[in-house]
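The structure under discussion appears below in the form of structure tokens.
Shown here: the complex without one of its protein chains, the others still in place.
Chain nomenclature is as follows: A, B and C, assigned in order of appearance, with residue numbering initiated at 1 for each chain independently.
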Amino acid sequence: MQKRLLTASLCLSCLVLFSFTALAGSPTGQARSKAPSFAIVLASFGSTDAEAQKVQDAFLQAARERYAPTPVYMGFTARIVMKKLQEQGKDAPSLFRILAELGDQGYDHIAVQSMQVITGAEFEGVKQIATAQEGLPKGFKRVVVGDPLVASNEQAAELAHALIASLPKERKSGEPVIFIGHGAEGRGGLSYPALNWHLQILDPMLFISTVEGAPSMDDTLIALPAPEGKKLRVWLAPLLALAGEHARNDIFGADPDSWKSMLTAKGYECMNIEKALLSLPAVRELWFAHLDEALLSLGYEKK
Amino acid sequence: MQKRLLTASLCLSCLVLFSFTALAGSPTGQARSKAPSFAIVLASFGSTDAEAQKVQDAFLQAARERYAPTPVYMGFTARIVMKKLQEQGKDAPSLFRILAELGDQGYDHIAVQSMQVITGAEFEGVKQIATAQEGLPKGFKRVVVGDPLVASNEQAAELAHALIASLPKERKSGEPVIFIGHGAEGRGGLSYPALNWHLQILDPMLFISTVEGAPSMDDTLIALPAPEGKKLRVWLAPLLALAGEHARNDIFGADPDSWKSMLTAKGYECMNIEKALLSLPAVRELWFAHLDEALLSLGYEKK
Amino acid sequence: MQKRLLTASLCLSCLVLFSFTALAGSPTGQARSKAPSFAIVLASFGSTDAEAQKVQDAFLQAARERYAPTPVYMGFTARIVMKKLQEQGKDAPSLFRILAELGDQGYDHIAVQSMQVITGAEFEGVKQIATAQEGLPKGFKRVVVGDPLVASNEQAAELAHALIASLPKERKSGEPVIFIGHGAEGRGGLSYPALNWHLQILDPMLFISTVEGAPSMDDTLIALPAPEGKKLRVWLAPLLALAGEHARNDIFGADPDSWKSMLTAKGYECMNIEKALLSLPAVRELWFAHLDEALLSLGYEKK
Partner (left out) sequence: MQKRLLTASLCLSCLVLFSFTALAGSPTGQARSKAPSFAIVLASFGSTDAEAQKVQDAFLQAARERYAPTPVYMGFTARIVMKKLQEQGKDAPSLFRILAELGDQGYDHIAVQSMQVITGAEFEGVKQIATAQEGLPKGFKRVVVGDPLVASNEQAAELAHALIASLPKERKSGEPVIFIGHGAEGRGGLSYPALNWHLQILDPMLFISTVEGAPSMDDTLIALPAPEGKKLRVWLAPLLALAGEHARNDIFGADPDSWKSMLTAKGYECMNIEKALLSLPAVRELWFAHLDEALLSLGYEKK
């Protein structure tokens, strides 16, 4: 009879072993029916630029307030950014590591929000890392990845509206605005000309261009109305999550082949819109909306 | 001593068991170093339309001539198409089944060429089915999937050029041409407005539209120059691999909400370009180019 | 309004595309809630021996009667067996191909029963091939693999009882019986000494031995009681699914290093039990029991 009790106590320790949930300290020991325990990770390339980091920290803070008491963390994907942040004494965990830490803390339903703009190689990497962790023994029960800014025509249309809503009041109707993104190889690269189309059916003087890829600077120069001796103001804006070196150098830089220099040389008057996408409240709402959708598919209910 | 021989003969049968290559009858028995044995599968949705089937069969025939003596087969993905073809007494294997038959025949390096137009859900399915078969015990050593028509900006530009090169001589400069595709949800849907951009930087009177999705018929009607009482010819063409029911009904049909009826009602004169993409030699070359690339990455060398 | 209808009809064809179930011809079109459609595949190494094939065919026939009207097929895993059967004009599909054919016929819940004896490399291959097919687009909803004969201590004990129940009446208590299996590398090889233990706690004169591996012939010779001049009968039986060349040559053969020759030379009187495991009703029931369990986990109910 006591033998049986002994066996039962052994079984209990085996149960604990395979049940992830012991950590969360269910007082009844009913590990299997424990409520899901949610956490959020913002997966970002990151930036070594101090101003860009502030913008990102502000977004993280906004996310924490929005989803409190659910914990929200940042997980980085760029080795070089993590290295530089660590040299500055900051803890900059990779996406992999922050997921592992949340696992050790007992969270079992994870929403990973892609802070990317398009569904390029960087987003594929985030998805691959995040989903590899789903369903492992004693690990996460579910991991869902929220869409980047533009992963469908509906989202492209929403971004187009948000970009227009974010234009400075000083920009007059008819003045060209060029949103300059990074560009991408493969299928993700199609997002840029697609977004260009979505913008132009709303306002034909809005353009998407890229640092690498299509539409190229040359494509955009051809599409722009010529200044023809008159003063034509052209607005330049980053189509980047964060305004780091790409924005400062390639778009607004003093270098003769920056967008600004090239356009100025062709007779345009360049106006800077220095805020990147994560600084625009209307665009931030889109990322939050994608995160809301990811959380919804996890079965999350806002407290 | 004989014991040792016995053991050796047993080991041989085990070797044969795990070596896929015995079938191909290597006379030396050096199974491990056997030359790769290549086969090609064209993965197509298929069509129940007799004319469309002829076009598809002609493409299959062209592929067989181009890659002879490497075997080329068609594998279907639409259950309804396979069912109807089978009712007509034709063998219409699924992609899964034709792969299995090639496996039983001893082929171990397989190129699966997607006959899709864009990287939508249908293409994702082809890729998932094909790659699940790679590396299984006694199965394919490698399976590579060739891109559909448009999986990057470079390919979109190539398709734009091929579409222009395929226009009928009767189409005069300045006359609108609308290429009408299926449309897609999610990220694949972005291919259509992207392709619209690639066409319009070459000729602003070329338009992409879709049966479902963006650009919609309404989007395209707004973008078209108005007929303004004058006779304005508009050319309608399917942006579909095969011209089946979608082409016959939705584009050219007599129904009042077909493209043709709608445009005619608005005062345009509609001209039909009934050939679908698989009937256009310039476009067929693009599919072949993607297949060539897939074969190249398999280590295939044309005999 | 008609536009909406048109769109609906398009959506229907998309539904059909992604719904595997259209083939089964649900008259109501409620593809998603279609009842599961079951099929069974017996995954066997196969044999080139005519007698062994008859035994296997009889087992297949018994399975068909037992599970009618659910279809039951054989899928082979040995290339060399398939090749020889095909040369004899028989259709000997690989496991991969028979699965693909069942998929094309519209079955979506598949039980694959391993006809292996232990959980060795051959069983791992069956499991890998079978489970790679689960959940593919338009493919099987579920694939479950039934255990081989011995995949746990409980199953080893059941096999021990079944082997004892299958002993010929002529075998007298105290006479040694040696069941000779193939042997295996890696963890699967541990099944043989484990099974030896399970047999010997029931009858210490029952032995497991292997052609390659442990317990070896030498191990078994040491463990046998010595004949010591007296006539000691030893019974030899294959621990193989089918009695093919291994049984005929390695166990019962005239060759001086067959089990029979070796034991005879040492003064034992050898008695042949030529029936392999698939010929023993008590053992066949164990394979069926594992298949029943696989079907149960698929949600199958016997009609």
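The working rule: contacts are C-beta pairs under 8 Å (C-beta built on N, C-alpha and C of every residue); 3 or more make two chains touch, one makes a residue touch a chain.
Fair warning: this is a prediction, and the values are worked out from it, not measured in the lab.
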item	value
Chains shown that the absent chain touches, full complex	A, C
Residue touching the undisplayed chain, where the options are A:V41, A:I129 or A:M205	A:I129
Touching the absent chain when the full complex is considered, from C:M74, C:V112 or C:V150	C:V150
Sole residue of A:F45, A:W235 or A:Y268 that reaches the chain not shown, by the stated touch rule	A:F45
Omitted-chain contact residue, chosen from C:D219, C:E245 or C:E293	C:D219
Chain not shown: contacting residue from A:L99, A:M115, A:L224 or A:A241	A:L99
In chain A, positions touching the absent partner	2-3, 6-7, 10-11, 13, 16-20, 22-23, 45, 77-80, 82-83, 93-94, 96-97, 99-101, 103-104, 106, 121-122, 124-125, 128-129, 132-133, 136-139, 211-212, 245-246, 249-250, 255-257
Positions on chain C contacted by the hidden chain, ascending	119, 150-153, 156-157, 185-187, 189-194, 196-198, 201, 213-215, 219, 222-223
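Assume only the chains that are shown with their structure count from here on.
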item	value
Top chain pair, ranked by how many C-beta pairs fall in contact	B-C
Between chain B and chain C, centroid-to-centroid distance (C-alpha), Å	40
Whole-Å separation of chain centres (CA-atom averages), chain A against chain B	33
Rounded Å distance, chain A centre to chain C centre (Cα mean)	51
